[in-house]
Each structure stands twice: as structure tokens, then as C-alpha cells.
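Omission of a single protein chain aside, the complex is shown with its protein chains in their original locations.
Every chain is named by a letter (A, B and C) in the order it is written, and numbering of its residues begins at 1.
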Amino acid sequence: MPRIAVEPRFQVEYLSILDSDGNLDTALEPKLADNELKSLYRAMLLGRRLDERMVRLQRQGRIGTFAPTKGQEAAQMGSIFTLRPTDWMVPSFRETAAMIWRGWPIEKLLRFFAGHLEGGQPEPDQHDLPITIPVATQLPHAVGLAYAAQYRGDDVVVMAYFGDGATSEGDFHEALNFAGVWHVPVVFVCQNNQWAISVPLKKQTHSRTIAQKALAYGLPGLQVDGNDMLAVYAAAREAVDRARAGDGPTLIECVTYRLGVHTTADDPTKYRSDAEVAMWEQKDPLTRFKAYLEKRNLLAEGLEQHVDEEIAEAIRRFEATPPPDPLTMFDHVYAELPSDLAAQRDAMAASDPVVPAREGATAPTQPGATPMRGQRLTRR
Amino acid sequence: MPRIAVEPRFQVEYLSILDSDGNLDTALEPKLADNELKSLYRAMLLGRRLDERMVRLQRQGRIGTFAPTKGQEAAQMGSIFTLRPTDWMVPSFRETAAMIWRGWPIEKLLRFFAGHLEGGQPEPDQHDLPITIPVATQLPHAVGLAYAAQYRGDDVVVMAYFGDGATSEGDFHEALNFAGVWHVPVVFVCQNNQWAISVPLKKQTHSRTIAQKALAYGLPGLQVDGNDMLAVYAAAREAVDRARAGDGPTLIECVTYRLGVHTTADDPTKYRSDAEVAMWEQKDPLTRFKAYLEKRNLLAEGLEQHVDEEIAEAIRRFEATPPPDPLTMFDHVYAELPSDLAAQRDAMAASDPVVPAREGATAPTQPGATPMRGQRLTRR
Amino acid sequence: MAKLNMVKALNQALFQEMERDGDVLVLGEDVGVDGGVFRVTDDLQRKFGSQRVIDSPLAEAAIIGTAVGMALYGLKPVCEIQFSGFAFQCFHQIENHCARYRMRSQGRFHIPIVIRMPYGGGVRALEHHSESEEQFYAHIPGLKMVVPSGPRNARALLAAAIRDPDPVIFFEAKSLYHAAKEEVPDESEVMPIGRAQVAREGDALTLIGYGAMLRVALEAADVLRDEDGVAVEVIDLLTISPLDRETLVASVRKTGRAVVVHEAPKSFGPGAEIAASIMDGAFLSLEAPIRRVTAHDVPFVGFAREKANVPDVPRVVAAVRETLAF
Partner (left out) sequence: MAKLNMVKALNQALFQEMERDGDVLVLGEDVGVDGGVFRVTDDLQRKFGSQRVIDSPLAEAAIIGTAVGMALYGLKPVCEIQFSGFAFQCFHQIENHCARYRMRSQGRFHIPIVIRMPYGGGVRALEHHSESEEQFYAHIPGLKMVVPSGPRNARALLAAAIRDPDPVIFFEAKSLYHAAKEEVPDESEVMPIGRAQVAREGDALTLIGYGAMLRVALEAADVLRDEDGVAVEVIDLLTISPLDRETLVASVRKTGRAVVVHEAPKSFGPGAEIAASIMDGAFLSLEAPIRRVTAHDVPFVGFAREKANVPDVPRVVAAVRETLAF
């Protein structure tokens, strides 16, 4: 049946600059200063080493469940690097590398994963939201922040992170739709790591790309090689500049891969093949960017060691964290404590002895605690 | 920045066969038998006349709030006409014309709008869901029905109705995404009537069309002149056949207009201009289809009168409805009445006198009832 | 001083608070040009512009979700959910975020948001347009849940809610919108959230109501005074959560008996907490079990049966008489 085509024809593009074989598209190569390239690499490396260390801490029962970054360092660093401190970062739960770049002390994040709420408190001057666990629910917050910044006339861009699975949630849809209507300065960074726990992308959506979902909201959408630091940076730079200039939101799909477990409670051998993982290990963003820096003679001596020391020191500070005082659980419920809640607090204070924190930062896993199944070792 | 285009390029098409000036694209003209054309026109006319009658009934306090169809008869009839009785219809709340076509007795719908739940009960053999009030929440039901039909191996297609406003809800997104992944036989019919109460389409989404939202789910999406019965029919026919053949879901956007009030509690003069309404009155689907039938000599004598009599008789039956027995409110909460609920029922039965239904079908508006603001007269 | 109905009184609160504080903005479906389907936000957009009075797309979760973002930035959004029956679409944003951000961020952020919703029956409405869902919010730590009973306290409580640094769910009884006018002073007033009021003093029994049920309670008290010669103390809760247990307990210590009235279904409803709290605080004074007069434990019954479902004066009177005779 012939019909009239509605203009414009839509198109989604894919951006790649430095491929996994080390081929560089010099025409597209972003102009990053040497020290910028160095600090980008350092941040990636720090993310990777911390990740490995945290998995061990979790296995030892020193922190609880967390979601490793491994494999997604370029997607995170290439994008977050384009933000100013006065811009806002809206993370989901896997952005450890990017959060550290934004100024979260490592020991604070460790406290967070050790079950201390203090670990989720951003500094007064930090323009970062804390980790959000319910998938996609942070996306409307990003739009609201951007609206508020625009309302106040502030020169602020908001960058929001989420996964491929998150694009199935209603909140993703509603947030992008509001962003489009309000034309606010948000950059939506989807880390399409191919899996939402055990669900592969093809069971997540029948859409060929995630980038094309932007068309539903009249937004520009771009797919980028998410393991290519340069490409992610270039795409994010463009989107952030556009947002800052008042030209509205963008959806960036970073095609990447979760090389590790979903969280430390997950056993990926149950749902994906070693061959698939091995294939993606060939595309490791860290190796690729390292080779690029090597060629440009920008690799610092002993960087691994410096990074490891930084982590070790942070862990020492973390382990020195005193056990939390249970009574402070009443401190941040409301601005003022209602009388019945004050009575609950008083009852706790009066109870003798004050219940000691069973699971402090340094306490080993309780013998009686339920074995979350991921606490048994898995192959990766 | 040059990038690689991701294939395929997306395109959204617009279908029009019989335009508002009466120009007919004979190449596209669907092959409908004379009696089919006649019954289509009769159903449209019935929808229109009933609508007008119901607005009066509401003004007189004989029924409560309802959402008139006026202007959307072609969008509804052109699509629903392609379903078999064994197929499923999933309405929202404005599909009066289509529901009557599906076999809902007029007096039953009137009872529904008079606040009797009995009016929402489909017949045992009727493959229709009742009216759903919360916008877009019926869309996943349609997908589930289609999944179940496919699971059972039944030759069934599901058609779901919703408005332009509904496309902003998370449930719309999630339903279309599931439909795409599951590849089930659903046709999503969006009646884009330009307004969601007072909110115009351009404040609803920054997307140029609603049809293009299908691309986010990897589905075909088509825009159609929703006031053109022939075009709606042709588009729906194609989508239904495709679904039946196992080729999955389709999104059809019918571009139409709500000529009347949003509901009888609405005053559209507050938010839209007379000129806009007048412009759309020129495109009235009923006049356009009538002219087509006239040219083909298919207009029956005295049709208006027949239709009006059918309506009048139904209203007589409706008005003869006995006031509802309050005790039956306990009949359909669970398959078996739990003991505390049985006690609540017994208490009601024992209370002397049994509270009479204050607002039965024939009762006028209570003097003390809150004047819903739309109950004052508006200009259209 | 002017005589205002509840719609006008609420509208005035919004005007006054928006004039007072440039961080206050209004967000919801049809709140702008249309002035809200009940006209509570009438004329606000004309006065404050479409950036401050925002006609949002049709998506409750994003209304609350974006408002959370605005609040995180320091603004004070007043959201309208068109009918309380549609707030379950945004329940996750309310429970996951409005109620928890202060705690999650250990005080770095707080959410000074107000979520207004028309609730309750009495307007011959379709399904989801006449339910009474206060219990769902009352059970969420971190939220406050307010239900005014008349134009003047509605205006004062809405002002208080807007100035409150914490998230407030604000239920407006549809049947009260045009029910009565009340003298309201021109200057803005603020009533403390978290305090119940003794609407009428008495010594025979404590009758507890709120929102549209206050009128039912007061009329029942009239009947009991006129027909039985008993003085029933009527308490208007005004705030459901945090519950003003002190006022309830003090009253029942005096009267020894209590009846609670609400439009929500009985089981696991607000009346249960009220009864349990009174038992806690006034056990030794209690001379009869606390009766609850509520809607039945049934889903929406259709407005033709509504009268038989929602508490009315005869049912309340009967419950009080039984409690007095216990």
C-alpha cells in the first residue's frame, strides 16, 4: 500500500574513533591535552583496580553486595569527564569510577556498601545525587534538576546514567518525554552493557538500537562504541555543549559490556557463555586506551602502584570507621522529630544494653546470616 | 562530526484515502461491500446521535460524567470493523461507538454511566474488556491477552484503544515494549484527538508524530487521517491481517479531533479557540463519509429516525432499571466472602431501614451534591 | 475577611505562597491554562507564568519524579495529582524518593514538596474518582499526611505544607470543594501540621473524623445531643500522620469511649491505628471497644451504591449508641 512519507526520515548514527585493533580515525580524534588523557587513564585504572579490590572485600564479608564497573570504565569516564563540578551527576548504582572522579572519597563509597547510610551523603558543595537503586527512577530527577537549573537561570548541565535494562521501565519513557517537552539541559547516558542481570538485550527490547528510542521523544539519539574512550568523550562533549547552549537533551547509547558479575550476588556462568565474555575481553576499554596512551608516550611509570596505594589507604580509613550509632537512625527522618518517633528513639536509648551493631564495617559475615547465593565464588 | 549511519533508516508514513474535500484516491480505495459501507455509516451515526443524547441525559442528572465520542467516529469504526467477534477489544473510556458495535447494549452503557457496576459487565461470550479509566493501564492487558491467545494457539487478534495523552504514561511504553519482544498479535490504535483535556499535543510530547514512537520498540508505526473512514479501515485491516498472520504488533496513529467536551465535567472554551474547533468541524468524519455514501447511492431513507428510535427505546429500558440493591456490593469482591466481610454485609442487611440508593438511575441530581464544574452548560 | 469556599481558599493559599516565595512552583495535569479540573489552580498561570505553573504531560510518575529533582535543586514544587485514584502511578516515586531522600542523603538533601490530591466520594463520579487512600501514605515513614475539613483550615494547612521542609501529601475532599463558605481573613495564616483539633467539646464519647467525614461526625453529634441528650466530643484530625496521639488520648481519658469515622475501607485502615494508639495511651480509661465506622472492605461500588458504602449520619449515630450502651 503506497503512502506519503512523513518528513524527516529518521536516522541513528554510530560513532567509533579508536577501534579495538587500535585503528584511529584521526579526523575524529578529539583534542584532549596530554594531562587530560593521563588523568582519564588514571581514573579508568583506579576504577578497575578498586573494583577488583571491592570484590575481594565483599567475598570476605567486609562490605555487602555491590555492582562492579569492570568493562564500563570508558563509557563512564569518557562521559563524566565532560562535566564541570557545578554540573550535576545523577548516577544509578554501577558508576563507581565516575563517582570517584566526581569527588566521592573511596572510603565513603565503601561505607555505603558496608551498610552505613553515611556513605551515601554527598558533600554540601557536591552536585551529585547519591546512588539510586530502583532502576530508572533517577531519570525524572535528572530532568527536574535540569528544569530547576533552567528556571533559576543557572549555567548547569545534568548527566544521568542508566543501563540497557532501565530503558524498559516506564520512568525512562516519562523522563525522556518530559525532557523533550521542556527542552532542558540533560544528557542521558545509557550504558548498554548487553545484559540486565540474566536478560540479554534481545529479550529486553525489539528495538535495533537504544539510541533510536530518542526518536520517540523528538530528541537526538546517538550510538557510540562504549569501550572507546575517545568516541564516548566526543559524543558526550557534543551533547553537553548542546545542552549548555540551550539546545536541549540528548540520548547517548554507549555500546559496552559488563565483564564481571552483575552484582556480587550474581553468578553469570548461569546465563552467558565464556566465549562471549572472552570476545568482549578483546575489546577491553582499558587495554585499548592504554595502547593509545602508550603510542603517545603518556603512560606514567608506576601508575598501578600509586593507584593501589591510594586504594589501600582508603581501605585503611574505611576499616577505621567506628561502628554506627543506632540512635542516629532518627536524625534524618524529618526536619523535626515528631513526638511518637521521639518516643521510639527514647525507648531505644533506654533499652539496656543499647543493641550493638551486629554488622559493623569490620565485622565478618555473621555465621547465622543467610548465604546470599552470590557469596559463593564464581568464575568471574 | 561524521558518523556511520545505522541501517535501516526509519520512516513514518501517513495514509489518507478520502480527504475532507471529498477527493478519493481510487487506487487505495478499500474493497468494502455495499452493506458493509452502510452498516459502518449507521454505526457512526448511531454513535453521534447517542453522544448528543447522552450529553443531555448528563445535563439532566440522569447519568453521571462521561466522555463523548463526537468527532472520533471514523477512527473508532474504521478500526473496530476489522475485528471478528472472537477477537478482543480493549477500550479506554471514549469508545462508545465501537463498544456498541461490539455488542454492548446502549442501556447497559447508560447504566454504567449512571453509576451501576452492572453496566460494566461484559456478556459471558463477549470478548471485550470493560471501560478502563486510568489512562494507558489497559495497554499491558491487551498484550497479556494476546500473549495468552498465542500461548493457547487461538486465532485471535487484540485491538487496544487509547488517546494521545496516554502515550506519555509509562504503561504505554512498557506495553509496547513487551508487545515487541513477545511479538504478539496486538494492534494499538491511538486516537490522537490533539488534546488531553486542556493539554495540546505539543505540550504532551516533542515527537513530531505518535506513529514514530513505534520505532522505539522495533514495531511498524503508521499515521493515518483519523477522520477518513476508508483510510482508518485500510490501515487497521493491514495491521489486523499482519497480527493474525503472526507478524506481530502495529501502532496506528489516527489523527483526529475531539469536537466536544473532554467529559461532561469539562469546559473546553477555557483552553481552545472557536476557530480551531470550526476548522476541525470542516473535517467532520461523519459528513465526509456520508458524502461518499451519497455518491455511491448507499444512503438509506429515514436512517436518522431509525437510529433515534433505537436510542429512545434503549433509554426507556435504562430508565426502567430498578434502583440497585446495595447488598450486592459484597457479591463480587472475592469468589468466597471472607468472614469479616460477611459480617459487614450482615450489618448492612440488619440496619433498619436498608439505606435506599440516594442516586438511582432515574434520580435527579441531589440538591446538596457538589456541582462538578462541567455541569454548568458550555458552548459545545 | 472574605467568605470563601474550599476551592477559593486553596487557590488563595497557592497565590499567597507563590507571592511570598519565588521557589514555589505548581506542576500537574491541566493545572495551567485550565486552572485544574476543580479550578484550585485557577489564574495562577496567568499571574506567575507557564514556567512556574506547569501543564505537564500525562504521567504521574514523572510529575512527582521531576518534582523530586526540582526539590533536590532547592525549589518547592506543589504537585497536583488530578484524582487520588491516579497516584498509584507515582507511588514508587513517593515511597522510594520523596519519603527517603533526607534519610538516604543523611540530611544533605530534603524534599520540600507538596502533593495535592482531590479524594473521596460524593460527586457522582466514575471509578478511581471517589476512593480514599490516606492509609497508604500514612504508613510511609518520612511523609506527612494532611486532610483539611473546611476552607479556612484548608488554606492555613496548605500554606503550612508548602513551608514545611518535608514532603506533605495533601488530601482535599472533593465533596467539600463547594460544600460551604467560611469567613477567611485576608492575610495568610498557617496552622501547625501534626495537631488535631477538638471541633466540639463533650464528655460522653470521643468521635474522631477528618476531611469530609468531619461534617458527618458533627451532624451525628447534633443528633445525639438532640435525641439522646449526650455530649459527644468531636475531634478533627487534620493531620493523619504524624498522628496527634496526645489529643486523642487526652480526650478518651476524659470520655472513656471512642468511635472513628473514615471513608477508607475498614481493614488495615487508618481507624485501626487510631484505635490501637488510643488503647495504648488510655487503656485504663476505656469503657468500651473503639468502634470504626468506615467504608466496607470492597472495591469501588459505583456511585449508585456509594451512599450505602460511605459512612453517613445514621451509621455513625448507631455506632455511638452501641458504644455508649456497651
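The definition used in the following text is that a contact is a pair of C-beta atoms (placed from the backbone, for glycine too) under 8 Å apart; a residue touches a chain by one contact, two chains touch by 3 or more.
It should be emphasised that the depicted structure is a prediction, and the values quoted were computed from it without experimental measurement.
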item: Residue among B:20, B:39, B:121 or B:351 that touches the chain left out of view; value: B:121
item: Absent-chain contact - pick from C:23, C:80, C:95 or C:244; value: C:95
item: Touch criterion as defined above, residue of A:117, A:176 or A:190 at the omitted chain; value: A:117
item: Subunit A residues touching the omitted chain (full complex); value: 64-65, 93, 113-117, 133-135, 165-166, 168-171, 196-199, 203-205, 265-266, 270-271, 323-324, 326, 328-330, 333, 340-341, 344-345, 348, 351, 354-355, 357-361, 365, 369-373
item: Touch list for subunit C against the chain that is not drawn; value: 85-86, 88-89, 91-92, 95-96, 99-100, 103-104, 127-128, 135-136, 138-139, 141-142, 241-243, 264-265, 267-273, 275-277, 279-280, 283, 286, 288-292, 296-301, 326
item: Contacts of subunit B with the absent chain, listed as residue ranges; value: 117-118, 120-124, 129-130, 134, 137, 139-149, 151-152, 170-171, 174-175, 177-178, 181, 331-335, 338-341
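Convention: only the chains that are shown with their structure count from here on.
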item: Cα-centroid distance, subunit B relative to subunit C, in whole angstrom; value: 34
item: Subunit A and subunit C: spacing of chain centres that average the CA atoms, whole Å; value: 40
item: Averaged-CA centre spacing for the pair subunit B and subunit A, given as whole angstrom; value: 43
item: Residue list for subunit C, restricted to those that touch at least two other chains; value: 56-57, 59, 61-62
item: For subunit A, residues contacting two or more additional chains; value: 170-171, 174, 177, 181
